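One protein chain is absent from this view; the other protein chains keep their places.
And now, chain A:
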Amino acid sequence: MTARAVWEEEPTAIGRLSKPVVLTLIALAVAFPLYVVVVTSLSSTEAVTRAGGLVVVPRELTVAAYVQLLSGGVVTRALLISVLITAVGTAFSLGITVLAAYGLSRPGSVFHRPLLFVVLLTFLFGPGIIPSYLLVNSLGLIDHYASLILPTAISAFNLIVMRSFFMGIPGELIDSARIDGAGEFAILRRIVMPLSKAVVAVVGLFYAVGYWNAFFNALLYINDNNKWPLQMVLRTYIVQQQPLPTGAGGIATGTGLGMQPAPGLAIKMAIVVIAIVPVLLVYPFIQRHFTKGVIIGAVKG
């Protein structure tokens, strides 16, 4: 629908005027906080002092805060841990999800219904916080990075999305490969995967964003603050406003790096930006696949 249909009324003056205003306000509500945080993170001490806090009008931009944060210490370490957990976790989750989604996608295969039921039932109830904690504890995974991956490695929703996509692949393709003597693993690798790049990409990105944003598992299972992922650092120093440690093991000082030190507020806002940037980087890819209707199709079906 790119042009107004002939039977439709002309829009009223109020409608013509208010629609762009409302849409702009909605867009600003999302974009403005991000803009302020980015500008403040790039501001010098003088700019922050003149603004009396957060900076709206950019002047005297500097990357000092990022240099200080990324030259070792608490935030650098947390960032590395988050990147590592996200990479390993996503590869693991995506791998077993693809396998299971294909394994459950062939109609009439043996045990296919009860196994699907086992997956679907997880939508209805969860084990609860305390029993989950006791299990992870008894497995010896407290303060172990595996506790950030294994307990929530599978999203039944992602699995079902991928399965319904696989089920849409014509059965003739798969049957003909089978007649040619291909085994199930070969069929998955050579026929199904090349046809499913979009859904695999979207589910992978969903898992990646999930791991990057995860905070609950770290809160429950990681007591050692040297093993904190970035979201725990964000929570401790921004939300709870505890003072950032400086010096050895903390944040590098500006004078130590031979530069004008960044103001404390810019450093805090830089941590927020560091937590946002990876999401912003993958977001265009996620969005492109929405428009192809992968997720909408799955929601509808």
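Annotations for the structure displayed:
In this section, a residue touches a chain if its C-beta (ideal position, glycine included) is under 8 Å from a C-beta of that chain, and two chains touch if they have at least 3 such contacts; residues count from 1.
Here, contacts and distances are computed from a predicted model.
The complex includes a chain that is not drawn, and of the options "Heme exporter protein B", "Dihydropyrimidine dehydrogenase", "Carbohydrate ABC transporter membrane protein 1 (CUT1 family)" or "Transcriptional regulator" the UniProt name matching it is "Carbohydrate ABC transporter membrane protein 1 (CUT1 family)".
Within the complete assembly, A:T97 is the residue of A:T45, A:Q68, A:T97 or A:S196 that touches the hidden chain.
Of the residues in chain A, those that touch the hidden partner chain are 1-5, 7-9, 19, 22-23, 26-27, 29-31, 33-34, 36-37, 51-54, 56, 96-97, 99-100, 102-104, 106, 109-112, 115-120, 122-135, 150-154, 157, 159-160, 183-185, 188, 209, 212-216, 219-220, 231, 234-235, 238-240, 269, 272, 275-276, 279-280, 283, 286-287, 290-291, 295-296, 299-300.
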